[in-house]
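One structure, as structure tokens, below. Some questions next.
A protein chain is absent from this complex, but the other protein chains hold their places.
Should a chain be cited, it is by its letter among A and B, assigned in written order, with residues numbered from 1 in that chain.
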Amino acid sequence: QQSFVFNTITVQGNQRIETGTILTQLGIQRGQAVSAADLNDAIQAVRASGLFENVDADLQGGTLVLRVQEYPTINRISFEGNSRISAEQLATLVSSTERRVFNPTQATEDANRIIQAYANEGRINASVTPSFINRTDNRVDLVFEIVEGAVTEIERISFVGNSAFGDGRLRRVLDTKEAGLLRAIVGRDTYSPDRINVDRRLLTDFYQSRGYADFRVQNVDVALTAARDAYVVTFNVEEGPRYRMGNVTLSSTLPEADGAAFGNILRVSQGDVYSPTSIDADVQRIENQALRLGLNFVRVNPIITRDPASLRLNLEYRLERGERLFIERIDIEGNTTTLDRVVRSQFRTVEGDPFNPRAIRESAARIRALGFFSDAQVNTRQGSAPDQVVIDVDVVEQPTGSASFGVNFGSDDGAALVASYQEQNFLGRGQSLGLTLSTGETNQVLSFSFAEPMLFGRDLRGGIDLSYRRTESDYALYNTSNFRFSPSLQFPISERGRIGVNYALTYTDIFNVDDDASELIKEEAALGEQWSNSVGYSYTWDSRRNGVDERTSFGFRFSQDFGFGDTTYIRSAALATAQTRVFSDEVLLRATLEGGYLHYSDGESRVTDRYFMGSRVMRGFRSGGIGPRDENSDDPLGGNAFAVLRLEAEFPLGLPEEYGISGGAFLDYGSLWDVGKQVDGVTIISDDAIARAVAGVSLFWTTPLGPLRFNFSTPITVEDYDNTRGFELTVSTAF
Amino acid sequence: CSSNESSVLRQPGALDAYSAEQVFDLGEQQLNENRLDDAAFFFGEIERLYPYSSWARRGLIMQAFAYHRARDYENSRSAAQRYVDFYPTDEDAAYAQYLLALSYYDQIDDIGRDQGVTFRALQELRRVIELYPDSEYATAAVQKFDLAFDHLAGKEMEVGRYYLSRGNFTAAISRFRVVVEDFQTTTYTPEALMRLVEAYMALGLTDEARSAAAILGHNYQSTPFYADAYALLTGRGLSPEASGDNWLVAIYRQVVRGEWM
Partner (left out) sequence: CTPVQRNHGYIPTEDMIAGLNVGDSRASVISAIGEPAAQSVQGQGAFYYVQSRFETFGAFAPREIDRQVLAVTFTPAGTLQNIARYGLQDGNVVILSRRVTDEQVGDMTFIRQLLGNFGRVDAASMLGTSE
């Protein structure tokens, strides 16, 4: 076994790379005994550094001479012939970078990546060749010459073998679209193999969720049209029979869990159409119930056995022992301002608890619902032992507040200072703080609101609101001023129900009433300042709080305030809303019923107490444009009672996602009535509950400022003295 | 040269006629006039135009320095990384590695609670200490290493206190044990030992509490934490009334001052 000893090692041909660097890569010291194999490995190591075009060595007596030829360094990278994809986008795909070493294999890899990018854009016959121009000093310019090839659009999509659903209906399900009028804008009408695979899955999901358990896309054949400038795509499908559910049973292989405890919570029942989503919802319900019963490591396995004779699917939910895993640590990263406990308190599981994937998914949803993060990824990785799991929470913070300070000069009333500071995540503690101040002549507002969601470290939201408002309203001939101070508490009382309790101290005053204002208001103003205390409660219930993501969801809110002191009254308000998604989850339908009733047992309501239906409650009317009115002074008097039904639909307009624009339609049907008093000499019109109806369309636009909603409404049945309004711009609020 | 002149020189090809040394001087000039971004650009151009000159190497380290002073940590990091890759044995390599470590370390104070960046800072600082032990940056790196290490321990303590105050004693014990075992050199160890005494006592494991208090007494006798732990062990711990914390004071302390214990 021949071995060598070198007393000197020299390197020739290296220009930029330091000799020291090459020697460290070689790894052989002077005077060290080296076998032929070690020598070869060492030279191989230098080659592996990827810095040299070729490396060879020869031995002259005791000296080892290493001759290297460096790859040139890249001076500039440029792209020629690209129009559909911009140079910046291409630059991100390419791994070779300026000022680093040019490596031919890397260049060809980059070329393939560019070709793939074009294929995704529908240009499947694009070609890309990397070429380089030599520069002085062993430098080179790398140029990617691109030939994009003709756009290949899809002329027609057709289906073979479908009888249950027509071609038109199936086309709406697909992600790929036929080239229509908006050919230039809509990108999805170009042929792209990846998108066709997505379509195969969309079709399968569509059919399976309507009972066709055996549905299969046999094949998709793609042919060029006679003119060879576009494609015809044909989906050959095999629908199979439509199955309904047979008997649905629940069995358990776990000694500590018996099936009876889960019986009544199943929704899928005999005779239903087979639908994977509703089965999954059942699985979620069973797992939640297992959690409630304190059973650990329970996994629900829905086993479906086919009975082709009767076209029935028998379903057995089998409770099985899941993997015994424990949460070792929950590590939260990326929270630059938010405190760790604000994110950690969204987890109901604690370190050391059994690992339950569903509970972790729910916690991730709660973290995102905080609204403090533009992105919140929760994923798991192996811990320090096989049965230990570490939960990694990576969040990216986003701005959560706004502050504005301005002075505006109204024409008649001089300078008005306007300042507002809103923060949802105050000092990173999850507290919300709001402060607005405006000292205009026509209206002065000072409002302060603060809420701590985790009072005493519990799921107990403590809030305090303080506001003083002095208005000289433009639609009535009198001034009002009111002050309100209200601390409140809110806490969960069941999995989906929350109760709030509050105390409120209010002060109202009506003053310098114009002499041709309504006599009723003059009489009310004569009562002067009024202080009143009230205590109240509110109960809210939201079906989505149990973590079962179902297509339809319900919400309910009922509140009552009991006033005592100068006047005693009960103000009750209720709101019930239901929402569902149809047409493969693209269209949202929502129905909301809202009402309020103010009942005075001692004293009477005043215009500052009564309801005025703003556009958030019923659309299509100017401020005070609906409800009881003084016949001769035409002053709106407000009402002690209101009720409204809002039917809404939201649907995409087919524009690409990034525009953030979607459409909507609505119908509002409701009324405001009952001034609650008679004043001689004043005839009150529309004091009784005459229903008004308004319909309209709206445009939703999510802007960096927030989700805006443009409402265009037309009255259907309104009273002739109502003041309607055709257009309004509001912030769109989700239920 | 004034700022508009430097923008003229930034047009592609404007510097081709300049020699490496001239471009280097241009860069230094910008640096002195605190136009850091321009300075970094010029130092980068040397590397592109004359990659084999010794100026290119000096330009690269100056580029890393300029970006770092401009708090542009991303670019400073990539320039320092390139220097360490190409010139690992050069006399400025230690400074390049140190700049690389600082690009993470300096982000710690404005990233507050984030743990990921602290971890990277520790890795790079360790490389400075191990690869260049006798460079003048090794001592500064050791001192910054301890501060970053302390910061990581602070995060473990914060989570431990969270679970302790909510009564999840086993989770708290695991976190405080991590501090006692992996972070003994930090300033948090005495408090971690006291918290362990509290947690074991809460679970009723008095002999575990006593052994934790023994370690605390042996190593940190003079700290106030030992006094608290000793009082707890000998049954003279704070009685509920003595802590004088009615709900109004509790709200003020937790909501306004943000203290949670």
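Note that in this section a contact is a pair of C-beta atoms (placed from the backbone, for glycine too) under 8 Å apart; a residue touches a chain by one contact, two chains touch by 3 or more.
These numbers were taken from a predicted model, which means no experiment stands behind them.
Student: Out of all the chains shown, which come into contact with the hidden one?
Tutor: Per the contact definition above, the missing chain touches A, B.
Student: Which of A:121, A:353, A:392 or A:472 sits in contact with the chain that's absent?
Tutor: Within the whole complex, the residue contacting the unshown chain is A:353.
Student: From the list A:198, A:535 or A:731, pick the residue that touches the absent chain.
Tutor: With A:198, A:535 or A:731 as choices, the missing chain is touched by A:731.
Student: Please pick, from B:94, B:125, B:157 or B:255, the residue that touches the omitted chain in the full complex.
Tutor: Answering carefully, the residue with contact to the hidden chain is B:157.
Student: Would you mind spotting which of A:23, A:489 or A:716 touches the chain that isn't drawn?
Tutor: A:489
Student: Just the residue numbers, please: which parts of chain B touch the chain that's not shown?
Tutor: Residues of chain B in contact with the hidden chain: 108-109, 112-113, 147, 150-151, 154, 157, 161, 164-170, 173-174, 177, 180-181, 187-188, 190-191, 193-194, 196, 198, 201-205, 208, 211-212, 215, 224-225, 228, 232, 237-240, 243, 258-259, 261.
Student: Extract the touching residues of chain A with respect to the undisplayed chain.
Tutor: Within chain A, the residues touching the omitted chain are 256, 292, 294, 296, 324, 326, 337, 339, 348-350, 352-354, 385, 387-388, 399, 401-405, 420-423, 426-428, 436, 456-460, 489, 491-495, 497, 499, 612, 614-616, 623, 703, 705-708, 729-731.
The criterion applied here is as follows: only the chains that are shown with their structure count from here on.
Student: Can you check how far apart chain A and chain B are, centre to centre, with Cα atoms defining each centre and the answer in Å?
Tutor: Here the centre of chain B sits 34 Å away from the centre of chain A.
Student: Could you pull out which chain B residues touch chain A in their complex?
Tutor: Counting only chain B, the residues touching chain A are 44, 47-48, 50-52, 56, 82, 86-90, 110-116, 155, 158-159, 162-163, 165-166, 168, 170-171, 174-175, 247, 250-251, 254-255, 258, 260.
Student: What part of chain A is in contact with chain B in the complex they form?
Tutor: My answer: residues 15-18, 20-21, 24, 73, 75, 98-100, 137-139, 328, 331-341, 344, 350-352, 394, 427-429, 431, 452, 455-457, 462.
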